[in-house]
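Note that one protein chain is taken out, while the other chains of the complex remain in position.
Residue numbering begins at 1 within each chain, and the chains themselves are lettered A, B and C in the order written.
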Amino acid sequence: MKKYRVLLSSLLLSMTSLYAISTGTYDDPLYGTAMLNAIPKYFAFGEVFTYLQREWFWKGFLIALFLVPVAGSIHYMIIGPKVFSHDGKKIFAFGLFMRIMHNLAALSFLVLVPTGFVMAFGDFFGGGTFVRVCKNLHGIATPVFAITVLPMIIAWIRDMIFNMDDVKWMMIVGGYLSKEKKPIPAGKFNAGQKAWFWIAMPGGILMILTGALMFFLNINLSPVATLFGVSQIDLLRISAIIHNVLGMVVATFFMVHVYMAAIAIKGAIHSMITGYKEEEEVAILHSSWYRKLKEEGKV
Amino acid sequence: MSKTETQILSSSKVGRRSFLKMAALGTASFGAGNLLAKEEKIRAASAEEVKNPFPGSKTVKTICSICSAGCGIKAEVQNGVWVRQEPAHDHPISEGSHCCKGTDQIDLTKSKQRIKYPMKKENGKWHRLTWDQAIEEISSKMLKIREENGPDTAMFLGSAKFNNQQSYYFRKFAAFWGSNNIDHVARI
Amino acid sequence: MTNHFGDIVANSKLIMMVGANSAVANPIGFKHFLQAKDRGAKLIVVDPIFTRSAAKADIYVRIRPGTDIAFAYGLLHVIFKNGWEDKDFIDHRTYAMDQIRAEAAKWTPEEASNVSGASVAQILEVAELYAKTKPAAIAWSLGITQHSVGSSNTRILPILALVTGNAGKAGGGCQIIRGHDNVQGATDMANLADSLPGYYGLGKAAWEYYAKTWGVSLEYLQSRFHPELDAKGEHKWMHAKGFSLAKWWQGVLQEEKTHSSAPIRVLWVQGTGITSMSQQVKIKEAIDKLDMLVVAEPFVNEAAIITDRKDGIYILPAATQFECEGTLSATNRSAQWRTQVVEPLYESKADHEVMFAFAKKFGFYDEYVKGMKMRVEKGEVVQYKDDFVWPDDAVREIARTVKSIGLSGWTPERLRKHQANWHLFDPLTLKGHGEMEGEYYGLPWPCWDEKHPGSPVLYDVSKPVNEGGMGFRNRFGMEHNGVSQIADETVTLPGQKIKGGYPQLTKANIEKVLGITLSEEEKAQMGPSWAMDFSGIIQKYAREYGVCVYGNARARTIVWEFPDPVPVHREPIHSPRWDLVQKYPALPDQDNNFRVATRFISEQTKQDWSKEFPTIMTSMRLVNLSGAGMLERTSKYLSSITPEMFANIHPDLASKYGIEDKGMMWIHAPHGTKIKVRAHYNRSVTADRICMPYNFAGVMQGVDLSANYPEGTRPYTIGESSCTVVNYGFDPITQISEFNAGLCRVEKA
Partner (left out) sequence: MENINSRLKFYCDADRCIECFACVVACQNAHELPVGIARRKVVTLNDGVEGKETSISIACMHCSDAPCSQVCPVDCFYIREDGIVLHDKEKCIGCGYCLYACPFGAPQFPKDGVFGAKGAMDKCTMCAGGPLETNSEIERHTYGQNRISEGKVPVCAAMCSTNALMIGTSEKVSELYRTRVLARGESKEANNSYLWNVAYNKQSRKGLTQ
């Protein structure tokens, strides 16, 4: 637990220090000479951003918004959820700290994703107070998510490395297209979860960074900007592009994740509340892990 | 000759608002053949077109108090409050132009940092005085010093910000006090 | 200014700015230079710093601070050598040009280049361009005056204009761009230690004249002064110059020898930022030592802040100029009426109300304001009413009194009418039309009488006197060294009924000069000379005969009562060129000027200052601040443009001392003071010099003085005053400080 505390505090510290960088210079990094120098370079990222935001981002978000619900509904109707016995033994999967971390992240995502969509379709809501509140919630939820990122990475990264099981898992799409209950090749985390992990964690960090940039706007980032060889305004434009594109992907995966946990596998959500998974569920959906646990005599 | 470049534009996004207004070349300026140009606009919009933003205000012509170019200022005053500073396009020297100090005259006059009442420093602390107290204390001390060592004990530093009449009367003040110890920043 | 801004736009073919950065100090003035440039005029900027003005110039010449005379002689050398001078002008309208020619002969372009740092090619180019382009205006400002040779500097540039015949011409002339809004007026009205209003001096005749116009006896005025009499039995301290702004602190500290009836014990500051004066540490010590400090200002004067004293400081709230009414003189000598915009805010009082209140307590109020209740009747000033109207009656008092510079025509009625009819004046000529036909805007002085239109261009002999023309003033006698000081007979103005030059008009000579006979009544009413003639009869005849009351004389190029009759180059008191100090040494030390002794040569040669202090230090202005910055630093918008004091430093110099861009550095002065400022890498300065704005205050030698401000009055920005490190050095005549040439040592902080 101690290492987590260190982690946590260092994380908080880095967040606040980001906050504290002042803007008190003669030449504002955004609006001063740098701005004028950036004008001729507008036709790189500036124009690209404008084009993408005007033509494509809203379409992307529209697809993201409807893809999972539609696909989920079809899946639910045709194949239906997987139901496992709740009377059997339970296997301890997640400790209290990790459950808190995960659920904090889940909570923050429940805010981040919908508010993100509201912003993306701000004109649909007519702008104004509602969208503004959503924007601020989006900002407020971010630190909550940020706190959880490093602990989750550290705790799970070893289990998240892809292996042969995952290839097999991919071949059969995790068995979700069949109603049969036969063991699926997967460790503690299956390939789907791993994919989600790799998108949500490094992607999440990227989302946090790009989001923070856009949120704080004119804090002096000239060292970073120089590192990438672009002006600060271009850094912001790049951030906006990344944030949007990645946002679509993350939102999509998040919805899949929610569908799986809450609907497609009945009761799966309990493992993140109590920490215990149904033995049958583990045996079927995480057969490799189950085997390993058995070998170690933990079942 | 005139640099008045006016044309009527109807301005509005469709259906949002509409009224007639004049748009003009802001600072049509001194180009060849444009020698006498000074008035750039501008017809005041009629009452039907627009509401006066400062009802009942009057315009006072005055002069910027920063530098010796002597730019004109038009001050809009409403109920004794200076509410807006307008460019004096008809002023023969500045023709409406200002530097940043000139454009800030309204703000400077109303600065929160003004000295608001007479004060005296005593035991390292500032204390508020009434004018009567201040005049009484200062003058009695000065008269006492004058009594002791004569009028050349005082040094009067006047101002390039005085108007001519104040300036003349400041010189006269020193003369009546009895000293030529008077000077101002023209010497720097 | 001898001309006005519109005239530059309309007529100048070349403008040479020397020691002036009006793009920053005076942007509206600079607008006119740019307009002239867009019309095809050439703009030459001569400055130690590549200023914002220089950025717009056709030719920029970088010279070393304090070498303006050397540079000007370099130009004169080339001009004389090639015969480009205006020989007729020199013969007919100037005196002693041969002495200038002799001095110029010493200044080969090579020597001028060696001293000033301008290249020989540039000197040749500028000389040819300036001499051959006509009309050409010279503009200058504090870069010329703020030197230990300031009064020579201000003579050499008009000499350039005289040599090339540009003086008194539309589009030519000498454009001295003044600083504060009414610094011209405050000087005319003599907030000065060496004169009464209108440059009448402090002689007995002047005091008598003023006693009359003020409605008091000379004896009364004498009784106000210290009673000590001089050898001639005159009131010594009434006729002696007072302490000056530049060195008043010696009157308190008395470290250098002073000559006054008493030490200074009370300082009364009304509207002068104390931190714009040099020797800040001495000023601080002097304020510490005073019995009392009285400050009357709209904003806190740092005089009350830089001192450590715990008692005896009074701060009085004065109104701004938008809270009172009166006239002010623009840099082109135009009077402008300033109308009150609002009533004085808070408890503040208008400046004259402060004076009136104290005059009452001091017991001279009735005599003090009597002048406003008087008028001229039959050549005598008599009281005709019991109350007065401010400012109108003060305007009238000035008009009947200050004849020397021709303020007689400045009546409140005329000036108000000018204000009401701004739109009827042409910006390029200042000529009025319509209702204002026949007058120039603001009646630029001299405006000899109530019918005179004002004089937009000084010394312009192409116009009749009654329409604003005039020759040079006959001020220095009829002849000098046997040479007549009166202009040549070819210099006859249109409408002039006598031929050629003539002396200034006095009661004694008017009949002879104009060939008239005065009646006894006229003689009885007439004052002794045109400048002291309340009756206006001299001016009446002058108008009739188309002559100028002050005469039509030669411009003298030498000032025989000065220590340097011919302006000569002298190295700054703290010179970076020790080799040149031997060749061009400073003047001998002065025992008494403005009641105090001043060191010149002894300070200059005390040691080779450049060894310990190798970097040249010069001052600059910031566009958002003026003077000591007292006003503008309290503006939330203006102060945010430059939130901090800084110095411009060349990257090469900075890196030599390990100073980083935007890092802090110390600047040490030879007299042992230092300031801590932020270094700004900037290539407008070369690696041998640094440049600082002088508009900050509130920090002294690294110590923040915020705690000394009364609550709620601290300006939004405070900073070190560059005047803390301005070197010792003063002009021998005007005692202006040497702000613009000094030495320092920089150090990483």
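The working rule: a residue touches a chain if its C-beta (ideal position, glycine included) is under 8 Å from a C-beta of that chain, and two chains touch if they have at least 3 such contacts.
Because the structure is a prediction, the values reported are computed rather than measured.
**Q** For the chain that is not shown, enumerate the shown chains it touches in the whole assembly.
**A** Looking at the complete complex, the unshown chain comes into contact with A, B, C.
**Q** Where the complex has a chain not shown, which of A:31, A:76 or A:92 is the residue touching it?
**A** The single option touching the absent chain is A:31.
**Q** Among the options A:135, A:181 or A:292, which residue touches the chain absent from this view?
**A** Considering the complete complex, A:135 is the one touching the chain left out.
**Q** One chain is left out of this view; which of B:70, B:96, B:151 or B:178 touches it in the full complex?
**A** Spelled out, the listed residue whose C-beta touches the missing chain is B:96.
**Q** Which one, C:13, C:31, C:77 or C:349, makes contact with the chain that was left out?
**A** Checking the options C:13, C:31, C:77 or C:349, the one contacting the hidden chain is C:31.
**Q** Identify the residues of chain B touching the omitted chain, counting contacts across the whole complex.
**A** The missing chain touches chain B at positions 5, 7, 9-14, 16-17, 19, 21-34, 40-45, 49-53, 84-87, 89, 96-104, 106-107.
**Q** In the complete complex, which positions of chain C touch the hidden chain?
**A** Touching the missing chain: residues 23-24, 27-28, 30-31, 34-35, 37-40, 50, 52-56, 60, 623-624, 636-638, 640-641, 648, 682-685.
**Q** Please output the residues of chain A touching the missing chain, sorted low to high.
**A** Residues touching the hidden chain, for chain A, are 19, 30-33, 35-44, 46, 49-50, 53-54, 119-123, 125-128, 131-132, 135-136, 139-140, 214-217, 233, 236-237, 240.
Criterion: only the chains that are shown with their structure count from here on.
**Q** Out of every possible chain pairing, name the one holding the most C-beta contact pairs.
**A** If you count contacting C-beta pairs, the leading pair is B-C.
**Q** What chain lies closest to the overall centre, CA atoms only?
**A** B
**Q** What's the distance between the Cα centroids of chain A and chain B, rounded to whole Å?
**A** Roughly 60 Å, centre to centre.
**Q** So the centre of each chain is just the mean of its C-alpha atoms; given that, what is the distance between chain A and chain C in Å?
**A** Once rounded, the distance between the two centres reads 71 Å.
**Q** When the C-alpha atoms of chain B and chain C are each averaged to a single point, how far apart are the two points in Å?
**A** About 22 Å separates the centre of chain B from that of chain C.
**Q** Which chain C residues reach two or more other chains?
**A** none
**Q** Going by the contact rule at the top, pick out the chain B residues touching chain C in the complex.
**A** Those residues of chain B that touch chain C are 29-32, 35-36, 38-39, 60-72, 75, 77, 80-82, 88, 90-95, 97-102, 104-105, 107-124, 126, 129, 131, 134-143, 145, 149-188.
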